[in-house]
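A protein chain is absent from this complex, but the other protein chains hold their places.
Note that the chains are named A, B and C in the order they appear, and that numbering of residues resets to 1 at the start of each chain.
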Amino acid sequence: MLNGVFEWEKPLIELEKKIEELRRFTKEEGIDFSAEIATLESRAENLRHDIYSRLTPWQKVMIARHPRRPTCLDYIELIFDDFFELHGDRTIRDDPAMVGGIALLEGRPVTVIGPQKGKDTKDNIARNFGLPHPEGYRKALRLMRQAEKFRRPIISLIDVVGAYPGIEAEQRGQGVVIAENIRQMSFLKVPIICVVTGEGGSGGALAIGVGDRILMLENAWYSVCSPEMCAQILWKDTKKAEEAAESLCLTAQDLLAWKVIDEIIPEPPGGAHRNHETVAMTLKEALLRHLQELEAQGADELVAKRIDRYRQIGVVW
Amino acid sequence: MLNGVFEWEKPLIELEKKIEELRRFTKEEGIDFSAEIATLESRAENLRHDIYSRLTPWQKVMIARHPRRPTCLDYIELIFDDFFELHGDRTIRDDPAMVGGIALLEGRPVTVIGPQKGKDTKDNIARNFGLPHPEGYRKALRLMRQAEKFRRPIISLIDVVGAYPGIEAEQRGQGVVIAENIRQMSFLKVPIICVVTGEGGSGGALAIGVGDRILMLENAWYSVCSPEMCAQILWKDTKKAEEAAESLCLTAQDLLAWKVIDEIIPEPPGGAHRNHETVAMTLKEALLRHLQELEAQGADELVAKRIDRYRQIGVVW
Amino acid sequence: MLSVFWGKQKYVTIKPREPSSGPVADGLWTRCPSCSSLLYTKELTKNLSVCDRCSHHFRMSAWDRVLHLLDADSFQEIDQDLEGGNPLGFSGYEQKLAKSREKTGLTEACLTGEGRLSGHQLVFGAIDFGFIGGTMGTVVGEKVCRAFEYALTKRLPVVMVSAGGGGARMHEGILSLMQMAKTSQAVERHSQAGLLYICVLTDPTMGGIYASFASLADIILAEPQALIGFAGPRVVEETIRQKLPSGFQRAEFALNNGMVDAIIERKELRKVLARLLLYHDRGGRQLC
Partner (left out) sequence: MLSVFWGKQKYVTIKPREPSSGPVADGLWTRCPSCSSLLYTKELTKNLSVCDRCSHHFRMSAWDRVLHLLDADSFQEIDQDLEGGNPLGFSGYEQKLAKSREKTGLTEACLTGEGRLSGHQLVFGAIDFGFIGGTMGTVVGEKVCRAFEYALTKRLPVVMVSAGGGGARMHEGILSLMQMAKTSQAVERHSQAGLLYICVLTDPTMGGIYASFASLADIILAEPQALIGFAGPRVVEETIRQKLPSGFQRAEFALNNGMVDAIIERKELRKVLARLLLYHDRGGRQLC
């Protein structure tokens, strides 16, 4: 990838550039290229469809990691009317790799949580590349319990390659905190909508990923671990990540077939990073729709159905 | 204090030594001193009563801190049939300054917790002189919640001059953890008996000190803070600790009058350190008696009465 | 069951004086302890007792908090007649109380009442540092307790502004300590009813106040640079026998350590509280 352009989209990008040039000519020089432009546009349309409807799993992983892909705070900014960020796990630290707070969705209060990747190198270092420590998960749990007290629905925006694998993270019980989050999230008496917006890797994603509705962006991935780690563990070779991506069935389409997710949120052609507003509005519509369905249910019904949902996975295939 | 002997008990100790000597003479030399011994013994008896029934608050503070005074683990060893220690706060550390586990009291399981002072210098350093960090209180809370799940009564043995005032302890939220313990302990649906066995200082004691029965050993002290700290805060002079001890009304007798405690557990003459077994057996009898009363009550009644108990303090005096 | 205590009180009853106001300094000019600027006291007061040079937040009296945060004329004080004595007979305590009453115009270190903030009905409480360092004795504990019970009865949110220097009040010994349990329980009963409690930690919030009701809020805000902790910095320094790191126990330290939800400048505080109250108004209405 160079300047945020992937190898496989280069023919399309070049075509788009050519159309742009012809348009400029038409305008600046007064020469009429409208017939040529129409031909090229139709060709571009076909090519676009061709490329983006047949993305390989690995290509999707690349798109999900695009540096300009919207982050958690981007979605919050675009989808909600107001947002007040709340900090801290009340135990040891405020983890900048996990954000959360109260937001208004079309005027109604919800609790939003999610891992936060950096916008640039400096921000990425501050946010530990969006890899949460145990205290990040503990903060998320605290905010979710707060949401339960006030009967606020919870929206979890998931974009994390995994929980941070460091010495201090292990010392402070990364495994224990993930298990605890999964356990408590499973029984919260408020609607929970999880959205895999980018990467969904391992227990680090599931720790904020147990819900009543699991949505997933078209080019997001979600699996037991990252393709790189899978390749490392099974074949001792991270270069086989592309092969692992194929084997892991980690795309939204795969997960919908397994009924692990409920709905795929379409992205604009070329990926969410091409148009933040469009994808955010599509997601907002879906959130509102699912929330309406979930709020019609009683708290006990909600929890019972949530448990049954997971109970089924792996029983029948 | 020299070799564990206090200044004020020296006349008595010397008298006791003299009696011992006369006894040896009688035995070794065959000279009959029985009349003299009887006289001295009666004098010692009077002196003992004189000294120990009129201990000043400061003298009690000294006795409560006696290096040979039984520690939490001593009481556990002497009172219970079996004890299995449980470790860790599941968050950051196992704090050796706080111990806890499951024990059998006359065959019935109870959860026991308490700060643990060291037996010697090395042990004291390992146990941070019995001054818990936040993780110690968190461990105690974890074990109390476990007790609630299994409907085990809780026995809290309190001997702590205060929560540890260190940089890391402050970083990790000493204040937050104390508040959280107080809050949760107040609403636990199992009987809680707290015993101030030695020192009861500040929030560090109250964090494991909210219960249905508060017992206190005869020479223990319990107050808003240690006499030294009170003197430091009010008069900027820790040497005025003795004066502060007088002013603070920190003895068991004072607290019984305020109804802050329910019963005074008598100590053998000269203090608990003179005879571990006797004080432990007295305490055991009291624990069994109070437990029987508390177990006759339903969980909701228990909690309601516990809350009312604290609600009253300061309303009427 | 708890209502039996409402009538049962052996406190001496006095009337509170007229509210005082203005920052800690009395003179025409006030020196900023942070940047050493000489500030015109009237201007400083108008600027919410915040230095306009370096943004240092001066301490504010409990009544000034009411004036700053609540809608004009909306505040109705409750329990203003509650006044304590000297239960331990602690030498010099009565004189201390008398002096504090004179100085602050308050009967005790805690002011509570019902009012409105941007139209949101609530119970409001503030601790006044000027009254024996804002420490919690039995009357402060009782007033905090009653404020939460009042809010519970009327199903109102609570906003507390805490500033208790020494935490618990030494002069009332064990009775002060027990207020930590009493207030924590009152907070929890209010919370179990699904009601909101926001606490604003102001300089200083330490010891027994921090380790009880001030830590148990649903949302914890702090003013910049406020000293927040359990053990006093001097005690910590003497215990560990080394110099404390700069910024130790300041609001920013507490935020980094995960103990505070957000640090809010005083000039933003009213707006932020209004937003948070709004979020919870709607939630309550829609779902309860």
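Everything that follows uses one rule, which is that a contact is a pair of C-beta atoms (placed from the backbone, for glycine too) under 8 Å apart; a residue touches a chain by one contact, two chains touch by 3 or more.
As the structure is a computational prediction, the values presented were derived from the model and not from experiment.
Touch partners of the unshown chain, restricted to the chains that are shown, please.
Listed by label, the shown chains it touches are A, B.
Given the contact definition stated above, which residue among A:Asp32, A:Glu45 or A:Glu170 touches the chain not shown here?
A:Glu170
For the chain left off this view, which of B:Gln59, B:Thr91 or B:Ser156 is in contact with it?
B:Thr91
Looking at A:Ile13, A:Ala38, A:Ile125 or A:Val224, which makes contact with the chain not pictured?
Only one listed residue reaches the unshown chain, and that is A:Val224.
Touching the hidden chain in the complete assembly: which of A:Leu22, A:Leu73, A:Leu104 or A:Cys249 does that?
Checking each option in A:Leu22, A:Leu73, A:Leu104 or A:Cys249, the one touching the absent chain turns out to be A:Cys249.
Any idea which of A:Ile51, A:Ala140 or A:Leu206 touches the chain not displayed?
Checking each option in A:Ile51, A:Ala140 or A:Leu206, the one touching the absent chain turns out to be A:Leu206.
What is the set of chain B residues that contact the non-displayed chain in the whole complex?
Touching the missing chain: residues 82, 84-95, 102, 104, 107-109, 135, 139, 146, 149-152.
To test your reading of the contact rule: which positions on chain A touch the chain that is missing from view?
Those residues of chain A that touch the unshown chain are 162-167, 169-176, 178-180, 182-183, 186-187, 202-203, 206-207, 210, 222-225, 229-230, 232-234, 247-250, 254-255, 258, 260, 304, 307-308, 310-317.
What we mean here is this: only the chains that are shown with their structure count from here on.
Farthest chain from chain A, comparing Cα centres?
B
Which two chains are joined by the greatest number of C-beta pairs in contact?
Most contacting pair of chains: B-C.
What whole-number Å value describes the gap between the mean CA coordinates of chain A and chain B?
55
Between chain B and chain C, what's the gap in Å when you average each chain's C-alpha atoms?
So the centroids are 33 Å from each other.
Would you mind listing the residues of chain C that make contact with two or more other chains?
257-259
Find every residue in chain B that makes contact with two or more other chains and list them.
As it turns out, chain B has residues touching two or more other chains at 171-173, 176, 180.
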